[in-house]
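The complex appears here without one of its protein chains, the remainder shown in place.
Every chain is named by a letter (A, B, C and D) in the order it is written, and numbering of its residues begins at 1.
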Amino acid sequence: MTQQTPLLKLEGISLAFGGLQVIQDLDIAVAHGEICSLIGPNGAGKSSLLNIINGIYQPHRGKITLDGQHLKSHRPQLAAKLGISRTFQNLALFKKMSVLDNVLTGRTLKISATWPEYLLRLPRAKREADAQRQSAEKIIAFLHLEPWRHSIVSTLSYGLQKRVELARALAAEPSLLLLDEPMAGMNSDEKQDMARLIRDVNRELGTTVVIIEHDIGVVMALSDHIIVLDYGRKIGDGTADEIRQNPEVLAAYLGQSTVEKQQLETRH
Amino acid sequence: MFFSQARQITTDYRSERRLFRLKQDRWVFWAVLAFALIVIPRIGTDYWFSAILVPFLVLGLAGLGLNILTGYAGQLSLGSAAFMAVGAFAAYNFQLRIPGISLLLSFFLGGIVTALFGVLIGLPSLRIKGFYLIVSTLAAQFFVPWMLTQYGWFSNYSASGVISAPKLEVFGQDFNTPSGRYLLTLSIVILLGFTAHRLIHSPLGRNWMAVRDMDTAAASIGIPILRTKLLAFAISSFYLGIAGALWAFAYLGTVEPDGFDLSRSFQILFIIIIGGLGSISGSFLGAAFIVLLPITLSLGSTALFGQGADQALLQNLQKIIFGSLIIFFLIKEPDGLARLWRHLRERLKLWPLRY
Amino acid sequence: MMTNLLEVQQIEVVYDQAILAVRDISINVTEGSIVALLGANGAGKSTTLKTISRLVQSERGSLTRGQIRYQNQDITNTDAATLVKRGLVQVLEGRRCFPHLTVEENLRSGTFVNNPSRSDIREGIEKIYQYFPRLKERRDTQAGYTSGGEQQMIAIGRALMTKPELILLDEPSMGLAPKIVEEIFAIVHTLNQQQGISFLIAEQNARLVLQYADFAYLVENGEVRHSGQAATLNQQDHLQAAYLGGSRSSEKALV
Amino acid sequence: ANEQYFPLQSYRVGPYAAGGSGFFGGFIDYLQDVNAHGGVNGVKLTWSECETEYVVEKGVECYERLKKGLNGAPAAATNPLSVGIAYATLERSTADKIPLITINHGRTDSTDGSVFPYVFPLQLNPYSEVSAIVNYIGQQSGGLSKLKGKKIVVLYHGSPYGKETIPVIDILAKKYGFEATQIEVPHPGNEQQSQWLNIRRIQPDWVILRGWGVMNPVALKTAKKVGFPANHIIGNIWSNSEEDAAPAGDAAKGFISITTHPSGTNFPVLQDIKKNVVDAGKGNLSDPKRFGTVYYNLGVVNGILNVEAVRVAQAKYGKRPLTGEEVRWGFEHLNIDNKRLTELGALGLVQPLKLSCSDHEGGGAVRFQQWDGSKWNVISNWIQADRALLRPIIETSAQQYAKEKGITPRNCKIEK
Partner (left out) sequence: MNFFIEVLVGGLLAGIMYSLVAIGFVLIYRASGVFNFAQGALVLFSALTFVSLVERGLPFWQAFAITAIVLFILAVLIERLVLRHLINRSVITLFMATLGLSYIIEGLAQTVWGTQVHGLELGISDEPIEFFGILISKLDLFSAVVAGLMVIVLSLLFSKTRFGLSLRAVADDPLAAQSIGIRLNHIWIIVWTVAGFVALVAGLLWGARLGVQFSLSLIVLKALPVLIIGGFTSISGAIVGGLIVGASEKLAEIYLGGIIGGGLENWFPYALAIIFLLIRPSGLFGEKTVARV
């Protein structure tokens, strides 16, 4: 599937903190419209990789290409403008704001009217406000967050907060969506929902998704493409089946029994 | 099916953009406003106007200004008084040096000057965070009074550096009576109050709060951090500048730069903490608290002990009570009087149920 | 010999004197057992745990009804520190470690309750490092910089350092690689078998936890819906269906 | 009620508590003493206090609260012992027709009564102050002519009060040809290392200390540190109290300062107060040791002048409680000579004073005192300020104010 020019291309990326090599000259390519999973043991460098992709970390070496465009001096704001949006592993919500406001804020770049216009309630601003609100409501409805629409996110339970964060990321209608363990702290049923949702987004809006997830079942079911990291190196890159066969992966990451359970699940 | 899944919802949210969602609340609000505009000017006494109402309004406005910066945009500032000073002296100099300029215009220009000054002070905020940020506002706090006293030009070379306000005339109307001062202040405050409400419920307001709560996330959503912060500084300073001008022109009638010292900045910070960070009504509740509490205390103590008692002792006791009350509120209602008020209403709505 | 280590009797918990998070939950943890607490998001699991460990006050939550007994004593008004000293420790949800302290300092901080000798501390830390070799590699990094999973390990390790008798684990599997998850439950198992430490585990991964638990409670909208032997529960799919539906109906919890 | 009311904007806490409690203690005790003698021609004196903490807006609030008088008794005059509050209530007082007394301080140009009908910087305004000090220095160096080439440093408090005299000092310097360096000490002045090192470099003959509160003891201490002799430092009117010298310990020995009134208790009037008030346990001071100190005595002096004004006014308007306007007439026609002072038992405590429509200051003379480590001793007799020289400056400044405010000055020629 990665024939035509990939949406995202990382070449020879390296990142180190102090002595610690977090990522060692890594090459990955994410094709248009695919769902790509990043898996690997804890501390493998998955989140760091996402941070690099949306410009929070600056790689010490290597080249980032998005849609054929080479990004020098990458920054989060630039990433956002290029249609990259993300969720965070440790919740990074706007804690004192309502769910609705969080989602609306996610649409910042979709807003064209300036603040003086909003101040004077000029027609454009009014229309825009309604439009924004409507699309926000859709996402909220879609994630079943209606009952909490007006509650302050810091008062929500962990799992709910996770969902709000996803909603905020979706609100930006991104072309590349980075998800850092979106399903942590959800039960398997909710995970199914979430997986279904991610697939829908991917299919309907053609959003390319890069997702970090530890629940191997979900990963296998969801991804077109899986990349396995192990302490900064890439030890696997391919389809679900290819990965399942990869002994190195089994050793480094999945405990034996998980794999068996895996087989069970896929059977029934 | 992504969107088909979402169930249909009304497309007009004007009702939610309203000042208050509840009809009763709207009622109460307009009633209060009418009362303040029409009834009070008739029944108020000189003392109430010039010793309580005007300072209350001005401080409330200042609180609102600081609230925009600290409550909404999350930038702690200890320089509010400095901004007020800039506003006051700027307005004074516009009045003085541009013949025939209208009072309101010079207020507005004063606000603009303050806003620019605020931007200057805000610049370090991109790099300096948290408590360390108070340094730039503190620098302003100490620099401004020094500058205003050091260079006579600002106070038109009055020997002592004290400026005294010119006549209050707007559109030929003379506002020099106590009730006139009150009305002038009130109308300006109402105007700016509405403006603030709109700003805060616009995308800009949301961006402020986003930057306050989690700037990394804000950045990766695409919010321009520095620009947002600087806008907060500018607009907040604008409000404080106007407040300063009113303080000088409509309340005291004179100002010396030292009237805007650090303790004034703290007073304003008190107002928004007590009243409620990130709440417009809170700014005014807090102001009412700060203005009325000391007066009530002193009246109370004179009523209780009369003049015979050792005044110094009474004063210190009052100080203790004041401090205690503040702490009491912080403990009881961390989100301020505004929140307390909301609580009461929620309870009433649910009544007799508990939750 | 099946004496109750922990008895939670019909507690009701309210946040901010307004938000009802737990309506009516009763839980028993018998000595040396592993008890699972299952439920959808917002069901009230964490709140229950925080109420038991008395940390809920610090979040402006208050126990408005019911009673909690630990080792046959009412602990409704005991403070958290005392409980830790008496062997009841909680691992908070969402990896709450001390960001400015190094990994090792974080672990060491777990020993402050009953300050043991240097050698004991050393020993304890080494043990944790055996459980989580990754931590040993990162021992001198400030915890704030470590990865999500590493932080989770730190949180669990730190709790183990307090020499507990009853551990309240809030979503231990969260953010951990499957291998580590298994290892963790293996550790839980061994600690339970060898040292007779009891566990009350709030966990989303029902299948996994039910493999190890003796007894389980299904919480929904702040109420216990079902309870029973883990083994039996594990079979009854309809039960799972019943509570897995939770995320939708738990809306009521707030209104 | 047959009572005359004095609203007191006092301050007894905060940085300047020492001054406030002393001054208002003396003031109140004197009023009590007058009442003990049956009041002023049978009119009892009442008062009530309102704490300002020396904060301007509190002062304004107090003014507004008290100006209406106390259950029927009309307000005679306000006495906020604070430049800031004086400035802020200046226009209000004029509008409300209540005299505003700023004894020994206040706004210099308010000396010109034709523009400031209701403001009275009694005894000594800031300009007279420096002028008197310069005259004293001249006297010490054997004639004003000897001032030529002398070096004088003025160390002033960085506030409106401190800055008020900058221009007039330059004028005097030009006139007498001495070399004046004016150095600012930022408020509150608890660190003066650099200023005094600077002074040490300049090697002046005299240092005029225009200090306030904590700035004074620190100045003396630091002076000692850099080895400048205390007996060549001259404190101004707000650097002349026990509270200013005592904290500096023996660093203050020899420190000279001006005063409009000596401290001490052996004036008949103070003895009388002691008998009728203090010993009767009605004394206002929480610390009786401060009886007869500078601030206390200033309070008494202030009391004497206020009551005298009422008395003078009663002579014209009748023996009844008077309105502020009537009391103002009293102040403007104050004429206290030594004979009257002897009757009052205040000879040597208060200087002879003659006010008029155009002159709201009167006296303009000071005496000099020296700190011996435990108390002040007067070391000179009355030394006059060169008021003739100052008058034109004052008038021009007053005229400018009149123009800004659109006030048409009274014509003091025709007024009698």
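What we mean here is this: a residue touches a chain if its C-beta (ideal position, glycine included) is under 8 Å from a C-beta of that chain, and two chains touch if they have at least 3 such contacts.
Keep in mind it's a predicted model, so treat the numbers as computed, not measured.
In the full assembly, spell out which visible chains the left-out chain is touching.
A, B, C, D
Out of D:Gly142, D:Gly227 or D:Gly281, which residue would touch the omitted chain in the full complex?
Candidates D:Gly142, D:Gly227 or D:Gly281; residue touching the omitted chain: D:Gly227.
Could you tell which one of D:Pro186, D:Pro262, D:Pro352 or D:Pro409 touches the chain left off the display?
D:Pro186
Quick one: which of B:Phe108, B:Phe143 or B:Phe305 touches the chain that's been left out?
With B:Phe108, B:Phe143 or B:Phe305 as choices, the missing chain is touched by B:Phe143.
Could you tell which one of C:Val13, C:Leu37, C:Ile68 or C:Cys97 touches the chain left off the display?
Considering the complete complex, C:Cys97 is the one touching the chain left out.
Out of C:Ala159, C:Met174, C:Ile187 or C:Ile201, which residue would touch the omitted chain in the full complex?
For the chain that is not drawn, the touching residue is C:Ala159.
In the whole complex, what residues of chain A lie against the chain that is missing from view?
Within chain A, the residues touching the omitted chain are 47, 51, 56, 88-90, 92.
For chain D, which residues touch the unseen chain?
12-15, 17-18, 21, 158, 183-188, 190-191, 193-195, 197-198, 201, 213-214, 217-218, 221, 224-227, 243, 246-249, 251, 286-287, 290
Mind listing the chain B residues that contact the chain we can't see here?
Those residues of chain B that touch the unshown chain are 70, 76, 124, 127-132, 134-136, 138-139, 142-143, 146, 150-151, 216-217, 262, 266, 269-270, 273, 277, 312-313, 316-320, 322-324, 326-327, 330-331, 334.
The definition used in the following text is that only the chains that are shown with their structure count from here on.
How many Å are there between the centre of chain A and the centre of chain D, using C-alpha atoms for each centre?
For chain A versus chain D, the centre distance works out to 75 Å.
Hey, how far is the Cα centre of chain A from the one of chain B, in Å?
Whole-Å distance between the two chain centres: 41.
Taking each chain's centre as the mean position of its Cα atoms, how many Å separate chain C from chain D?
73
Please set out, as single numbers or ranges, the residues of chain B touching at least two other chains.
none
Return the residues of chain D touching two or more other chains; collapse runs of consecutive numbers into ranges.
none
Which of the residues in chain C come into contact with chain A in the complex?
So the residues of chain C in touch with chain A come to 15-16, 19, 38, 40-43, 46, 93-95, 134, 138, 141, 145-153, 171, 174-183, 204-207, 244-245, 247-248, 251, 254-255.
Which of the residues in chain B end up touching chain A in this complex?
1-3, 5-7, 9, 11-14, 16-17, 195, 198-199, 202-204, 206-207, 209-210, 212-214, 216-225, 231, 278
Hey, which residues of chain A end up touching chain C in the complex?
Residues 17-18, 20, 40-44, 47, 89-91, 144, 146-148, 151, 155-160, 163, 181, 184-190, 193, 214-216, 253-255, 257-258.
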